[in-house]
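Apart from one protein chain that is not included, each protein chain of the complex appears where it belongs.
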């Protein structure tokens, strides 16, 4: 750790540590879901754990830490957060649609043929 | 004392994110199909970005922030291009 961090008060250190651990824990559970779930469409849900509150907690910890370290407001992490929140649904929808298209072409069973129920 | 608590938390965080990256890598390597690998890659770069941010907290410099931002940007473009590739088998038509 950087030596300047020794001067941080406990009221900052404890939330930073908790937020880091919770965020990393959620991200790890999400990544573990990639291993654990057994169908492609179920696995699409797993990474959103990391990109929603997993990322949110770690970004919040980073904002708190640098704001306390520099004694000024450091909130440029919001830019990363906004960007990831906006792009994750787009990429996941693109991949899910592409997978659906491929499954239908290959005639996989258990995949709905259209958005309209038959 | 403060340094030790912070150091241990950051270390544990980094180990957890590293394990998350290993899970994603396993999915990228094993597939079984191309779309599974793309979802694995998508999750991999998000974990990588978070890991870079925690390196920033460890060293106390804001340089890592820019690296994380670039990873987030390129990851989106990469996954979008790969999804396009999955759809048609070509990126540029």
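Each chain carries a letter (A and B) given by its place in the written order, and its residues are counted from 1.
Convention: contacts are C-beta pairs under 8 Å (C-beta built on N, C-alpha and C of every residue); 3 or more make two chains touch, one makes a residue touch a chain.
As a working rule, contacts and distances are computed from a predicted model.
Engineer: Looking at UniProt, which of "Biotin-dependent carboxyltransferase family protein", "Branched-chain amino acid ABC transporter permease", "Na+/H+ antiporter subunit E" or "Dihydroxyacetone kinase DhaL subunit" names the chain that isn't shown?
Structural biologist: Answer from the record: the omitted chain is "Na+/H+ antiporter subunit E".
Engineer: Name every displayed chain that the left-out chain is in contact with.
Structural biologist: A
Engineer: Of the residues in chain A, which ones touch the absent chain?
Structural biologist: The missing chain touches chain A at positions 26, 29-30, 32-33, 36-39, 41-42, 44-46, 48-49, 51-53, 74-76, 78-79, 82, 85-86, 88-90, 92-93, 96-97, 100, 111-112, 114-117.
Note that only the chains that are shown with their structure count from here on.
Engineer: In angstrom, rounded to a whole number, how far apart do the mean CA points of chain A and chain B lie?
Structural biologist: Distance between chain centres, rounded to whole Å: 10 Å.
Engineer: Inside the complex, what are the residues of chain A that reach chain B?
Structural biologist: Touching chain B from chain A are residues 1-8, 10, 13, 16-17, 20-21, 23-25, 27-28, 30-32, 34-35, 40, 43-44, 46-47, 50-51, 54-55, 58-59, 61-62, 65-66, 69, 74, 76-77, 79-80, 83-84, 87-88, 90-92, 94-95, 97-99, 101-102.
Engineer: Which part of chain B faces chain A closely enough to touch in the complex?
Structural biologist: Of all residues in chain B, those touching chain A are 2-3, 5-7, 9-10, 12-14, 16-17, 19-21, 23-24, 26-27, 33-36, 38-40, 42-43, 46-47, 49-50, 53-54, 56-62, 65, 68-69, 72-73, 76, 79-80, 82-84, 86-87.
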